[in-house]
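Here is subunit A:
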Amino acid sequence: MTITDVLFALFATTAVVSAWRVFRADSMVRAAYWLMASFIAVAFILVLLGSEFLGIVLVLMMAGEMTIMAVFMIMFMMNPAGLNPMMMVHQHRTAILAGTMTFLGLGSVALFGVFPSAVAPLEHAPSLRTAQLGTELLGDSMLVFETAGVALLATMIGAIAIASNRGRYGEGDEGSVEPDIDSSSKHQ
Partner candidate 1 sequence: MLTAAIFVPLAGAIVMLMLPASRERMLRAIAAAFASVPLVISAIAWQRFQGGAPGTSGFEQIESAGWIPTLGANYLVGIDGISLPLVVLTALLFLASIIYPVDYRGRIKSYFALFLFLESVSLGVFLALDLLLFYVFWDLSLVGMYFLIGAWGHGEEARRAALKFFLYTLAGSLAMLLAILVLYLHSGPSTGQRTFDMIQLIATRPLDGPGLSATLAFVGFGVAFAIKTPLVPFHTWLPPAHVDAPAPVSTILAGVLLKMGTYGFVRIMLSMMPLTFQRFAFPLAVLAVVSIVYGALVALAQDNLKRRIAYTSVNHMGYVVLGVAAAGALSAGNEQARVLALTGATVEMVAHGLITGALFLITGSIWRRAATYELAEFGGLASKTPALTLLATVAAFASLGLPGLAGFVAEFQIFVGAFAVYPWLAAIGLIGIIVTAALFLKLLQRVFLGDLPARWSAWTELGRVELVSLTVLIVLVIFVGVAPATLLAVIEAGVRPLLGVR
Partner candidate 2 sequence: MLSLWLLPSLPILGAVVMFLPTKFAPLSSARFLRIFSSAVLTATLALAVTALVVSLHPTTLSWGPTLQLALELSPISGIMIVLVPTIAIPVLLYATSSMSEDVGLPRLIALLVGFCGAMELLVLASDFLTLLLAWELVGAASWALIGFDWRDNGTSRSALQAFITTRVGDLGLYLAAAALFAGTSTFSFSAVGQLSGTALSVVVGGVMFAAAAKSAQLPFSPWLFSAMAGPTAASALLHSATMVAAGAYLIARLAPVLSLASWFAPAVIALGLSTAIAGGLVALIQSDLKRALAASTSAQYGLMLVAVGAGVPAAAALHLIAHAAFKALLFLGAGIVLHSAGTLDMSKLRLGAALPRVARLFGIGTLALAAVPPLGGAFSKEQILAAAETGPRGGGWIVAGVLVAGFLSALYAGRLYLLAFGKSEPTARSVAPSRIEYASIGALALVSVALGLLWMPGADGIFERVSGSALADGNSGLLLASLATIVFAAFIDWRLWRTDNLFELAVPDLIRRGVEDWLGLPALAQRFIVQPVYWFSTELARFDQRWIDAGISAVASFTSSVSRVFAWWGENGMDGVVSATAAATGGIATASRTFDDSAIDRFIEGLARGVGVVGSKSRRLQTGLSHDYYTIVAIGAAVILAVAGIARYVAVS
């Protein structure tokens, strides 16, 4: 039992427990932070696995996102559930069954599946592995990178287009409905 194993056990437990707490938290903000905890634990495991870069990216991304999520709940929706205790579930047993089945299924894949066992050469400096990623991004997987860029661009445009309610000519949502079936009151 190496130190890595101990750390892994620690982070793994943290990840699972906090993931579980997400749906047991009594308010949405708490849930968001439990989720972040889970992500951070996973990020540490990524580091343990040798991908420091990805670990850091994950933490940064999730920190931002979770903050937005929590803030959004309170600021925008003015949802009492955002902070107030809540337990809003439906078809609970089905969900538990589905979750358990998923875990059992994928767990058996994990335990009984045979994967190749080529271990990454981790003796190089972490920066080299990060550089490798960069080379891949701008080399062999150039197109993947570009596509990801386009996807993010499209998301930005789209999200703004539907979420922003301020337009250059007044209300941004104005006229954004189906045309009238009766043409007599047709929009100009």
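FYI, contacts are C-beta pairs under 8 Å (C-beta built on N, C-alpha and C of every residue); 3 or more make two chains touch, one makes a residue touch a chain; residues count from 1.
Per the selection procedure, all candidates are chains of the complex that A comes from, given by their letters.
As the structure is a prediction and not an experimental result, all values here were calculated from the model.
Participant: In the complex, what candidate makes contact with subunit A, out of 1 or 2?
Facilitator: Result for subunit A: touching candidate is 2.
Participant: Considering the complex alone, what residue numbers of subunit A touch candidate 2?
Facilitator: Spelled out, the residues of subunit A in touch with candidate 2 are 90-94, 97-98, 101-102, 105.
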